[in-house]
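Excluded from the complex is one protein chain; the other protein chains are retained at their positions.
A, B and C label the chains in the order they appear, each numbered from 1.
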Amino acid sequence: MLEKIQELKLTNSQIAWRAAQDLFDGAYVNLGIGFPEMVAKYQPEGCEVVFHTENGVLGFGEAPAPGEEDWDIINAGKKAITLKPGCSIFHHADSFSMIRGGHLDVAILGAYEISQNGDLANWSTGKGGIPAVGGAMDLVNGVKTVAIVTDHITKKGGAKLVESCSLPLTGVGCVNRIYTSLAVIDIEDGKFVLKEKIPNISVEELQSLTGAQLHLGASVKDLVVPEGV
Amino acid sequence: MLEKIQELKLTNSQIAWRAAQDLFDGAYVNLGIGFPEMVAKYQPEGCEVVFHTENGVLGFGEAPAPGEEDWDIINAGKKAITLKPGCSIFHHADSFSMIRGGHLDVAILGAYEISQNGDLANWSTGKGGIPAVGGAMDLVNGVKTVAIVTDHITKKGGAKLVESCSLPLTGVGCVNRIYTSLAVIDIEDGKFVLKEKIPNISVEELQSLTGAQLHLGASVKDLVVPEGV
Amino acid sequence: MNKVGSNLLEAVSVISDGASVMIGGFGGSGAPIELIHALIDSGAKDLTVINNNAGNGHVGIAALIEQRRVARIICSFPRSADPRVFNELYLAGDIELEIVPQGTLAERIRAGGAGIPAFYTPTGVGTETAVGKEEAIFDGKRYLQERWLKADYALIKADLADTVGNLTYRRAARNFNPLMAMAAKTTIAQASNVVQAGEIDPDQVITPGIFVDTIVEVKSPKQEEVLNREGACYPC
Partner (left out) sequence: MNKVGSNLLEAVSVISDGASVMIGGFGGSGAPIELIHALIDSGAKDLTVINNNAGNGHVGIAALIEQRRVARIICSFPRSADPRVFNELYLAGDIELEIVPQGTLAERIRAGGAGIPAFYTPTGVGTETAVGKEEAIFDGKRYLQERWLKADYALIKADLADTVGNLTYRRAARNFNPLMAMAAKTTIAQASNVVQAGEIDPDQVITPGIFVDTIVEVKSPKQEEVLNREGACYPC
């Protein structure tokens, strides 16, 4: 079965594409460092999203061409970005006022584990090493909708969607929606509710790859990604 | 005796002059609405003070000529002011961060009553009517040195320097120095300590006009104001 | 995205009876007179108004009060050169007043915008304004706990606005305006000039567009101080 999953599962680009389809025109959006940043590539036609980065920029654009970087203009991942017309710059306290004050519409983040009541673990593997939290705890407690993009299972085949997280938490009951490599799952009333799944996997198979009870939404749609993504 | 006092006592201009002599070059100073504003006129030679107003200006200058007012540029008393080179503008939360955060050196305010432990009553006569506090409570709790300019006694001859205030308080134990129409008095360890008095009044006379014990400083100097002030 | 509204009355027509409305300005400086007058025209009543003052003369907030639209006002300093409108209603018990020290008012509004439900301040310790508030000691000093302040709407006055809602303010007209823009569910700004996105240097934006919902251009806004010297009233 894990082999079948490896063949069927969505790539990170495809997960990012699916997450991007729920963005809306004029939404203020913060994308986590790394994989979530890919979501920016797949904004739907006619949907102009305003991107926020914790270090104090609202309305930034794509990365500059190599050699064109201005290292005063970076994102939370310390990558060079560009400023778009309508952009604004502010200090860190104002930036986190936007986050904590509930002014951002969507945060899309990565995850180690998500529990059925929406707890998120994404900042520490709990194995010693160097802890580093950054803005994750602020984002999950402040942004109106917190969405996760993630593989459905770990590299070793273990569940990432679980009854309760075993790793140090980033936030409690904070996740609203999960875009995985196999499905779209909402968290409603402390339950995982399946909204979409890729066509060639059964609910039973999906359940077997999920560490907590999957509840079925009113209708479970097929999660289909366009060719070329 | 009250007649003698009426003759001898300093005018408000003279009190303001005396208060201004303790300002130092580079001091950040907030002057209360009304009488305390007169202090600005008497800055000592070579002493450049930076004036702050609660509504968000640091480094303002004198009033503009009549007809030259810009009503976007006013002080806390809603009077038109002018901007000096080196001035800065900021919002109210930043302005009160300067105050509350202990960044201002001196606030000079008016008073109804001051108690020997430094309690100040200057915002409400307690008689009903319309209460209005403005920034006074923030100033007395935030500025490094809180000084008062005031007549030594009320118009009816009653004490303004008292054992404990009868009017609603602005702040507790907040006053450092009092410039009155008769004397300069510091508050030290819960006591009124006389530092200066006008020459033609005895300590006993001054005591009789003060509602709490006056302690004598190491030396009590003559409070003499130059001619023409 | 374009946040520019077509006219003042339409912009404020979303404000319903009983709403809480933060109104920018300190006295007349930064007061969005045209938005306030549109709010009078809209007919909304039973409002809670949050402003530093309680109006002056017979225009702006004073006019809103005079038209009996304000049930309650939260402010630091209701005194003014001509506070008759407020005073009469207050002394008759027809308007409720909550006095908040000015810095605490500013910080409570900022806290509302910044998602800080409560904070501690030394301001007001041992005074009447401390009644009913929790006191705590930090490093041996007494502080009061103060709660955030939010509102349904903010009416603010800007100098420049761009189409995506970025704002600048003119001189000390800034005062409460940027704070209130953050603390209201819906922020409506009048601006002396509306420019295209990209025409305000990002370093010079004071209020980022995320805090602003609707902008209306008011080319030559009135100053309360000037109107009062002319003896103006609204509506007249």
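By our rule, a residue touches a chain if its C-beta (ideal position, glycine included) is under 8 Å from a C-beta of that chain, and two chains touch if they have at least 3 such contacts.
The shown structure was predicted, so the numbers you read here are calculated from the model rather than taken from an experiment.
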Residue, one of C:P117, C:G132 or C:P235, that touches the chain absent here: C:P117
Among A:V57, A:V106 or A:L194, residue touching the chain not depicted: A:V57
Touching the absent chain when the full complex is considered, from A:G134, A:G158 or A:P199: A:G134
Given B:G102, B:G158 or B:P199, the one touching the chain that is not displayed: B:G102
Residues of chain A in contact with the chain not shown: 53-57, 69-74, 78, 83, 89-93, 95-96, 99-100, 119, 124, 130-138, 141-142, 168-172
Residues belonging to chain B that touch the chain removed from view: 25-26, 28, 48, 50, 52, 57-59, 83-90, 93-94, 96-104, 142
Absent chain, residues of chain C that touch it: 107, 111, 114-122, 136, 138-139, 141, 143, 147, 168-171, 174, 202-204
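The rule is short, and it goes like this: only the chains that are shown with their structure count from here on.
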Longest centre-to-centre distance from chain C, chain (CA-based): A
Chain occupying the middle, per Cα centroid: C
Averaged-CA centre spacing for the pair chain C and chain B, given as whole angstrom: 30
Centre-to-centre distance between chain B and chain A (centres being mean Cα positions), rounded to whole Å: 57
Intercentroid distance (Cα basis), chain C paired with chain A, Å: 37
Residue numbers of chain C (touch at least two other chains): 110
